[in-house]
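Note that one protein chain is taken out, while the other chains of the complex remain in position.
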Amino acid sequence: MNARSLLQRWFGRGWLSLGYLFLYLPIVVLVVFSFNSSRQDMVWSGFSTQWYGALANDAEIINGFGLSLKIAVMSACSAVTLGSFAAFVLDRYKRFTGRMLFSGMASAPLVMPEVIIGLSLLLMLVAVQKMFGFPERGMFTIWIGHTLLGMAYAAVVVQSRLQEMSPALQEAAMDLGCKPHQVFFLVTLPNITQALASAWLLTFTLSLDDVVLSAFLSGPGSSTMPIVIFSRARLGLDPRVNAVATLTILVVSIGVIVSSLLMARAERRRMAQVAAAAKA
Amino acid sequence: MRAMGSRLRGNDIQKAGVAARSPIKLRFLPILSSAAMTIAPPDASPPFLSIRNLVKEFDTVRAVDDVSLSIGKGEIFALLGSSGCGKSTLLRMLAGFETPTAGTIALAGKDIVGVPPYERPINMMFQSYALFPHLTVWDNIAFGLRRDGLPKDEVASRVEQMLALVQLGSFGKRKPHQLSGGQQQRVALARSLAKSPQLLLLDEPLGALDKKLRERTQIELVNIIGQVGVTCVMVTHDQAEAMSMATRIAVMSEGRILQVGAPGEIYETPNCRFVADFIGSVNLFEGRVREDAPDHVIVDSRECSHYVSHGITGTAAMEVAVAVRPEKIALQATAPSAAQRESAAEDGYNCSAGNIATISYFGNETLYHVLLDSGMTIKVARTNAARHEQSRLERGQRVHAWWDGSDIVVLTA
Partner (left out) sequence: MSALKRPSSLGRRFVIAVPFAWLALAFLAPFLIVLHLSFTDMDPAGGFGSLTTYVDGVLNIKVKLSNYLFLAQDELYVLTYLSSLKYAAITTVLCLVIGYPFAYFMARARPAIRPTLMMLVMLPFWTSFLLRIYAWKGILANQGILNHLLLSLGVIGEPLHMMNTSFSLVIGMVYAYLPFMILPLYANLVKMDLRYLEAASDLGATPLQAFWRVTVPLSKSGIIAGAMLVFIPAVGEYVIPELLGGPGTLMIGKVLWDEFFTNNDWPLASAVTVVVILLILVPMAVFNKYKAQQPAEGRA
């Protein structure tokens, strides 16, 4: 190996390491200081799990978490459903009136600043409330906002999977006697389950974590956990927040690592089967 | 040889093709069971599959341009052409995935244009097989049967029957990714035959297989189709595949049908330069008709004068091409004697001299490129029938190339 590629290899490793360090530094800090026994200073003054105990008595955070969880589950389901519709439409129907508008609307929430989306949605909901007397701002309105946001992400995930699927599969189904809706339920759907699952997890996480939309669309008594954390974070440092963070990180890490391992194992098994068949 | 080569156009070609089915040279037919050899009598009863003036336009491009075909029950009919000629579009219109811009398609007398694919008694075997990856082999084959609402035991016995037909009896539980390419193809075939369709469509059936597997599969495929007795339309760009598998071939180019006929006919009596050149190799001598008699034609070209042992409908001084296949040409160091000739009338004709430019050795066959004195290079093919060459020819050697008048064809298009 010559000097130049050796240099490149070490430079690459160095850059990656520094990058990962940058990405993980805050996470490590959060976790470490959730066990700090002192409250204010970011000085290590002894190991303590008091903040986890305090968390158990923290009604605001616990209620917020419960609400966030409910909204996240609901909006994940609705976002995946609507996103799949949108993905299917964009993948299947290449020509219809308003396609460009539709495509733009479906992907805009991916990049649009949330403040813009939140403000607009809120103004409309206020107008609707004036006219029809409903909906009150609260869980329902937050759910609407999260569904809108999640739908864009879900559409991207599902659409990329649909594009991978060969159109011959759907044609074969029709050729064998499936009417169009049967094609969807019997052939398309079973082959996109993994994409649907990742879209669900993605939109679930997005909803659980969302601050801005929730703040605009919430009402009295419907403070989600991120709203609670945000208002405390504005005021200063609170080790209970660190405790929440650590728990979140723990759950997420386990989830991501386990699913990655499972996927890798399934992929390996599948490759082995294909290789065995080719030899037969 | 029959009278061919007049200024023929679309409809006429089809009519000629239909009429030409009778005197088929048997040695060109593939291995078929006798049941499948029944071919619809010319115009005595309505053809099983009738395509009339079919047109398909995409924006301004005509992918299929006024195509008419009559296909008989039990035939294996091949649509042959290079990519972009419209054959796949035509097949897809038969399957129902594309709607014709104009024209009709009638299957067993019933018009099927406008009938969606899931209601047609037609099944297709896709080039990529399109096996459902989430279903087992068993469920793949049963898929179509279940859509018809058949009772469970009927479905089961039919699936078993199909698995036995393609010799995959023990593979029922496997999923497509656990099968080799050849096995996947057999499942695809079984799946497409499970519903006993009136018409089977094959889209480049051997395209995905390697050469050895292709040869074996060709024979198996034709046997199974013959066994089942189903009418079959296949699409391919591989002329060897079409020639060896089909009972009749339609050569297509730019959306139009150029010639329809049995493989032997297409090969030995092409009706235009394109077909002559597309199938196999050919040497085309451009010339002018000098003498036009009912039983022979004499054509003058730069290389030599040709005595063709069949008449044509044409006029004297017409510009034509004489097509000579490489394997019909003999090479020897000396000029051919009168005794070697087919008939006395040919002496002095059908012969040209030149030097061997290249020799390509293929093991079973040797291909010579001979640069004639006139400047044209012709291809001559020789089978290496014996291990040791009796008449060895070498590069640069002066040779005489000659052929029989009954082995050549005059092309007016």
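Read from first to last, the chains carry the letters A and B; within each, the first residue is number 1.
Keep this in mind: contacts are C-beta pairs under 8 Å (C-beta built on N, C-alpha and C of every residue); 3 or more make two chains touch, one makes a residue touch a chain.
All values reported here derive from a predicted model rather than from experimental measurement.
Only one of the listed residues, A:82, A:142 or A:169, touches the absent chain: A:82. Of the options B:100, B:226 or B:261, the residue whose C-beta touches the omitted chain is B:100. When the whole complex is considered, the residue among A:61, A:106, A:186 or A:277 that touches the unshown chain is A:106. Those residues of chain A that touch the chain absent from the view are 4, 8, 12-13, 15-16, 19-20, 22-27, 29-30, 33, 40-43, 82, 85-86, 88-89, 93, 96, 98, 102-117, 119-121, 123-124, 126-127, 130, 144, 147-148, 151, 160, 163, 179-181, 205, 208-209, 211-212, 226, 229-230, 233-234, 237, 241, 244-245, 248-249, 252-253, 255-257, 260, 264.
Heads up, the rule we're going with is that only the chains that are shown with their structure count from here on.
Here the CA centre of chain A is 56 Å from the CA centre of chain B.
On chain B, the positions that touch chain A within their shared complex are 95-97, 116-118, 122-124, 126-128, 130, 132-134, 143-144, 147-148, 177-181, 183, 191-192, 195. Residues 166, 168-169, 171-179, 182, 187, 190-191, 270, 273-274, 276-280 of chain A are the ones touching chain B in the complex.
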